[in-house]
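Missing here: one protein chain of the complex. Every other protein chain is in place.
Letters A and B mark the chains in the order given here, with residues in each chain numbered from 1 onward.
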Amino acid sequence: MERLYESQKLALWYFWTAILLFGAQLLFGLLSAIQFINPDFLYGTLNFMTNRMLHINAMVVWLLMGFIAGIYWFLPLETGREVVGIKLGKLAYFAFVGAVAVVVLVYLFKQFGSGDFFTLWFITEGREYIEAPRWADIGIVAVALIVAFNVIGTAVAARKITGILGVLIVDLAFLFGLYLAGMFFTPNISVDQFWWWWVVHLWVEATWEVLVGVLMGWLLMHLLGTPRKIIEAWLYVEVMLVFGTGILGLGHHYYWIGTPEYWLGIGGFFSSLEPLPLVAMVIHAVYDAGVHKLKTVNRPALFWAFAQAFGNLFGAGVWGFMHTLPQINLFSHGTQMAAAHGHLAFFGAYVSANLALFYFALGKTRVKEGYILNGTPWKIAYIGMIIGIFGMTASLTVAGFTQTMIERATLGSTWEAFIQAQMHPWMEAAFRWRLLFGVIFFLSYVVLLYDLLTAGKRVEALKEAEVVG
Amino acid sequence: MAETLYKLMLYGFFMVLFAGTYAILYAIGRFSGLPLLVRISYSFAIFQFLAGLGMVFSPYLDILWRAIILFSVFAYLFIPPVMWKVVVEMHRRHED
Partner (left out) sequence: MSIGWLEVVVATLLVSLVISLILARGRHWLEPGFWKVAAIITSSVMAITLVLLTFHTVQAISMGSKRVPGADVINREIGYVYNADRRAMEPVLGKEVGLFGKIWSPQEAEELIVKGKLVIQSRNCMDCHTLLGNGAYYAPDLTKAWLDPKWEKQAMPMVGASSREEAMKTWLMNPDKYPTWTRKMPNLRLTEEEAKAVVTYLKWMSAIDTNGFPANFPEVQVSQK
């Protein structure tokens, strides 16, 4: 076991908090899934809107915390020194956790407010994914600035700027700068959604992808010993493809919100190219797997890293492409199709990445030199989660197809058409299957939690010939 | 309308699904030196091509979009081998 930097201890705090919020995300997801089947469940007490808001907000926050953890873990390794503002970083952690707790309590017990600016500042901003009230927005920006300060400051103090650090710094600047685009009020909903997508799309389909590219690059370097030059060259290829397709791919959200018609073509074209970087990642992952014959000192980290490459391709690539052309999207936009795509894409691209990073950190803290982190529980959680997420995605895809065909293409997109589609037996069955697979996913999470808590107890002695790199 | 749309979505889904399968099998086949797997991967290349053609022949799309899709299914036949070559060359150059 290596001596840990303070920064890495902070990373572990972030990881644990993230994993607990992951549980909260799943819990509120389950409640929402039950309400699709039995709308009277918790009606009036904890309405669908509250559960759903907590479901997606918990996700955004825990993924961000996982990324911050990844940054704090690798930063001292990359620069060879302690992070400069470690005390500030720890302070920011407590402020972040405290703010999240207050926001969640207000969401749970206040739920909504009257139609004025007080509500927007202190209860909810009511904009999907970034509902967090304005005071919390400012807090998030402050935390983000501290992270950015620590990254830049540490690099400067170490007089070392690697290619990976360069990409990280530029990406962080974009990532947190974009958040500001979501912090204003306008009565014009077209303008509102125009900027709202700057945050949501340019995070999820551009800056987060690159951030995960950086973290996965570090992970592969430390886990498999991939040479830095390859990691850096490949990271640049990824940046070129992700930003090259993803920035104007933003256009696929500008088809129907009142924005001009040229977005139909621009969005359709560039978002059709968005699977390209994902194919590239998968091919590289297969190469790495081949070189190392899947042998490392940390099996779960490696397997979650592969799940990331494959899940990203299927969730973002396959499920994204299916409804990205404007001619199709005209009918599928705003149906369960988007939910199907969202579930698999977030899991593949980001959940897997965070779990890989967390397992890697645990391996470093809990497993002695000469031993392999392995065992049965992580495999159960791994397989269970993959079955769960694919099952949910498949169910929601059936629901999405049904809704697109019946509500949109046949009955004409009205209130009544919506009800008729939702009552269709295929749709009702799909929602039941989704709950079943949701339960499987949740049980797998419990196994995962158990494994994370006890990881380090199940180790195997390292046989020298087995491990390459 | 529903019929056209349903087919179009399904073709799009299979196009990228087969494209991904082609890339994965091709890479595994090349790495493990299994020519059979590489040959199987080519059949997925053909499947993605056919699924793409399904979109191209849909009466619903404009001629320009059909041309773009036709071009991309052609281009995609070569993308996995090219990417594979880039990865291999990069490792060869920097690992020696």
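Descriptive notes on the structure:
Going forward, a residue touches a chain if its C-beta (ideal position, glycine included) is under 8 Å from a C-beta of that chain, and two chains touch if they have at least 3 such contacts.
What you see is a predicted model, and the numbers here were worked out from it, not measured in a lab.
Interface note for the absent chain: among A:V102, A:A338 or A:L462, the touching residue is A:A338. Residue in contact with the omitted chain (choice from A:K9, A:R127 or A:K379): A:R127. Screening A:V291, A:L330, A:I387 or A:L462 for touch with the missing chain picks out A:L330. One chain of the complex is left out; on chain A, the residues touching it are 32, 35-36, 39-40, 43-44, 47-50, 52-53, 111-117, 119-120, 123-128, 131, 163, 185-194, 196, 229, 232-233, 236-237, 239-240, 243-244, 247-248, 250, 253-266, 269-270, 330-331, 333-336, 338-339, 403, 408-416, 418-419, 422-423.
Counting over the whole complex, chain B has residues 1, 64, 86, 89-90, 93-94 touching the chain that is not drawn.
Throughout what follows, only the chains that are shown with their structure count from here on.
The distance from the centre of chain A to the centre of chain B, each centre being the mean of the chain's C-alpha atoms, comes to 26 Å. Interface residues of chain A facing chain B in the complex, by the touch rule stated above, are 227, 229-230, 233-234, 237, 268-269, 272, 275-276, 279-280, 282-284, 286-287, 290-291, 310, 313-314, 317-319, 321-323, 325, 327-328, 331-332, 401, 404-406, 409-410.
For chain B in complex with chain A, the touching residues are 1-2, 5-6, 8-9, 12-13, 15-17, 19-20, 23-24, 27-28, 31-32, 60-61, 65, 68, 72, 79-80, 83-84, 86-88, 90-91, 94-95.
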